[in-house]
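The complex is shown incomplete by one protein chain, all other protein chains being positioned as in the whole.
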Amino acid sequence: MEIPYTIQIRPDTGLYNAKLGIWLFLASEVMLFGGLFSAYILLRVGAEPGMWPHGWLNVTLGTVNTLLLALSAITTLLAWAACRVRDFRKFKIFHACTILLALTFLGIKSYEYRDKLIHYEVQLTNGRFADGHLIEKSADFDLAKKTGTVTLHGRIVEDEKDLMDLRATPAEKPAEITVAAADIKKMENYGPKHNTFTAIYFTLTGLHALHILGGTLVIFYFWAFGGAMWKSDPERFTNRIEVSGLFWHFVDLVWIFLFPVLYLT
Amino acid sequence: MEKLVQQFPPFREAAAPHGHDDHGHHEHHEPGFWSKYIFSTDHKVIGIQYGFVALCFMQFGFCLMMLMRWQIAHPGVPVPAIGHLLEKILGQPAAGGAISPDLYNSFGAMHGTIMVFLGVVPLAFAAFGNYVVPLMIGAPDMCFPRINMASFHAFFLGGVVMLVSFFIPGGAAQAGWTSYSPLATTIPTNGQAFWLVGMVLLITSSLLGAVNFIATIIQLRAPGMTWMRMPFFVWAQFVTAFILLLAFPPLEAAGVLQLMDNVAHTSFFLPTGLAIGGQLADRSGGGSPLLWQHLFWFLGHPEVYVLILPAMGIVAEVIANNTRKPLWGYKSLVYSALFVGFLSFIVWAHHMYMTGMGQKIATFFQTTTMIISIPSVIILTCMFLSLWGGSIRINTPMLFALGFLPMFGIGGLTGLPLGLAASDLYLHDTYYIIAHFHYVVAPGTIFALFAGVYFWFPKMTGRRMNEFWGRVHFWCSFTFMNIVFMPMFAQGIKGMLRRMSDGAVNYSAARVPNAIDALPGTVMELNTWILWAAIALGIAQIPFIINLFWSIGHGEKVNSDNPWGATTLDWQTPTPPPHGNFAHEPVVVRGPYEYSAPGHATDFTPQDEPESSSAPVNPTAHH
Partner (left out) sequence: MSESEKPVCLKSYFRLCAVVFLVVVCTTSAMIATSFSHIGEGWTLKVALILAIAVVNAFLVAGYLMHLLSEKKLVYTVLAFTVFFFVGLMGLTVWATNGFPPGTVSH
């Protein structure tokens, strides 16, 4: 028993099944990320004035990631085009590039995540704030027992508001600061629970990264194990490359909005 | 004449072999037990899997309700007969065999969740849809059989997660099926996290199913099956699938956000300055509880149309079949269903009138809510009018279909004061609401689902269910459903609020005689009536359960593939339909409800029966 229109297009719709299926799925993904973006808008609009961070993310790394993804979108399209002209070797080259670009993207993202997780905001007992990247904690550092010291590469500010807009504040040169545990009221890294900005940043980019990972795995599967289907049914294989390519382009599309919204505004 | 026939490729094996498919070849290897019944990709098996599991969940949800009704009627009194069993299984929350307030809350939350997401939606959409839709459009299976299988397993896993949550320390979710923050995040147990994970799995299952349904209906209609020749049931499932596709994801997003709140201690839905137990919470704040409500109800409202549309589809099929005449107003039905689906996305905040919205926005939602009642009324009216002049055949499916009509009418009409913001302010969160939505879903949708079971049983098994016990099932269910839910309107109007684990006894005139508008004894007494009616309703399901299983092996055998004399393609298959469904690809030449056509030998003309007259038939007639 064969299901019609798996490869041939249905005349009145002009589509084969998987293509319609992927567009429907992408429509649902638009609503998924839409839900998250609407959360972002509401949280930002509802934030206290002056308390929404700016400039907390590295624009250079973000730009590199943007260009990497854009390039990968192009290699994805070219991989499909190579399939269409039945050039399997070129398909392999292009999609190898796609996979490498994707992995590089994920690598940079992990670096950015780690950067946030070693960046601490320390609320001091005298009401001021120490803020910077962790260099080291002393061997006897214990917040509960109030022993030891922690060394950060950063600065000390009067008020939490001064930490919000890293674009506006003329950056004083960050220096090495050592803080005693006894002077620390609260110490927290820039992880998801730090404030709603980091929360939505990690959630949005995390979900996006999961999609990148998923897409990479699918493309890798076709790249590594597609030989058999290519030999027996190249048209069906080409359709699979097209459909997975559409998913990949969608993931790029989400980043096209993520990047400016999180990094540039 | 050949030229008029659209060139659809033959879907039998005649085409050039397309290399190695999993099932593309002609040898018939008998699949083992696991691939035949557990990991099947056949839409009929998957439909039955969904149906069976969903009915089990509905039974379980019913039991939760009975325990709750006991507690409401006899607050603090140990549950008779099974109280000590509860204590053994659940421990402290069921201490002494009585249902503690926390346990009551988790029963309430899980009753709602299980009935909606594990019971009605899988049964109405996934079970009936999977089994019947490909048959009705003349397709050999769904568009993506393996995704179909994956969607069932995601559903099953989601159900397992939900059930397991009863046994973790702290028990299941307690914050209502609506899981409002901050309560859902500040309850110090993990039940809510399990609920969220379960929901993500269930939503994934529905999304996969929705993609499959839409693609199947668009792409796999048999030659001649134009859009306006599709049975209304297929249209209803089509709109339902679209609603699921586009409305579920924001809830999935919200679920992820709430899970982050619960597990990663973010503050997406927690406001600044939140205090828990008198202490300032160690949270960043800055979040918005309202955001959860918006994202939840963005799905929550379209979800109710997911619950009702397949039911309307089933009722339409059963009515057309048992009146032996075409449905009245087919086009109106179709356009109304489409309009309802579309509008359902922009009415959601009528669940949020009490949240302090501005007047303009409340009016906007009130207006769209009033407008959406119009197509619902049109659909109901068309079904009523379809009875006019029909030669009505009474059998169990028809009884349930007929019962659906006034019950949905009551449910729908009682929704009007809820859609109007002014009256909703009083009625919100009272028993009036409970009565309203249960009328549409319980004697509404569930009756239609029963009708569907009795109606399609002969196609699935080749036997009829017992007619006498079917009628007993109907009349008892009808009577007791009404006794359970009708009094709740009165209780709600009198001011009895919902989700009170003590059955509102602390607001009763007996407890606080001097309070203004304390609930009078008559209202409180109704709780006992409702309890007994619920028990009777439960007992009334026993004949159905026995009938269902007994008839599989011992029911009266049908003597044809089309015992009801139906026109739609699902009845033109062998019984039960084999893998691939149709012996020969059907070619549709007429509409779906050609009953009692003048001059025809029989009182029904199947959609694919070839024209016998010499006049040329154009199977490519476009809508």
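Per-chain residue numbering starts at 1, and chain names A and B are given in the order in which the chains are listed.
Rule of thumb we're sticking to: a contact is a pair of C-beta atoms (placed from the backbone, for glycine too) under 8 Å apart; a residue touches a chain by one contact, two chains touch by 3 or more.
On a predicted model such as this, the values are computed, not experimentally measured, just so you know.
Undergrad: For the chain that's not shown, point to the residue among B:P169, B:P188, B:G277 or B:G356 touching it.
TA: B:G356
Undergrad: With the missing chain put back, one of A:T63, A:S110, A:T125 or A:T178 would touch it. Which one?
TA: A:T63
Undergrad: So one chain is hidden, and I want to know which residue out of B:A175, B:I218 or B:C476 touches that hidden chain in the complete assembly.
TA: With B:A175, B:I218 or B:C476 as choices, the missing chain is touched by B:I218.
Undergrad: Of the residues A:M51, A:L71, A:I135 or A:V157, I need the one that contacts the missing chain.
TA: Residue touching the chain left out of view: A:L71.
Undergrad: At which residues does subunit A meet the chain that is not included here?
TA: The missing chain touches subunit A at positions 7-9, 13-16, 19-20, 23-24, 27, 30-31, 34-35, 37-38, 41-42, 45-46, 54, 59, 63, 66-67, 70-71, 73-74, 76-78, 81-82, 84-85, 87, 90, 167, 235, 238-239, 246, 249-250, 252-253, 256-257, 259-261, 263-265.
Undergrad: Touching the missing chain, which residues of subunit B?
TA: 218, 242, 246-247, 250, 288, 290-291, 294-295, 298, 342, 345-346, 349, 352, 356-361, 364
Just so it is clear, only the chains that are shown with their structure count from here on.
Undergrad: Would you kindly tell me how far, in whole Å, the mean C-alpha position of subunit B lies from that of subunit A?
TA: Chain centres of subunit A and subunit B, defined by C-alpha means, are spaced 37 Å apart.
Undergrad: Going by the contact rule set out above, which residues of subunit B touch subunit A in the complex?
TA: It comes out as residues 6-9, 11-13, 15, 18-21, 23-24, 139-141, 143-145, 147, 207, 210-212, 214-215, 218-220, 245-254, 256-257, 260, 264-268, 272, 283-284, 286-288, 291, 294-295, 298, 579-580.
Undergrad: Can you check the complex and tell me which residues of subunit A touch subunit B?
TA: Touch residues, subunit A against subunit B: 1-5, 7-8, 10-13, 15, 17-18, 20-21, 24-25, 27-29, 31-36, 38-39, 42-43, 46-48, 51, 191-196, 199-200, 203, 207, 229, 232-233, 236.
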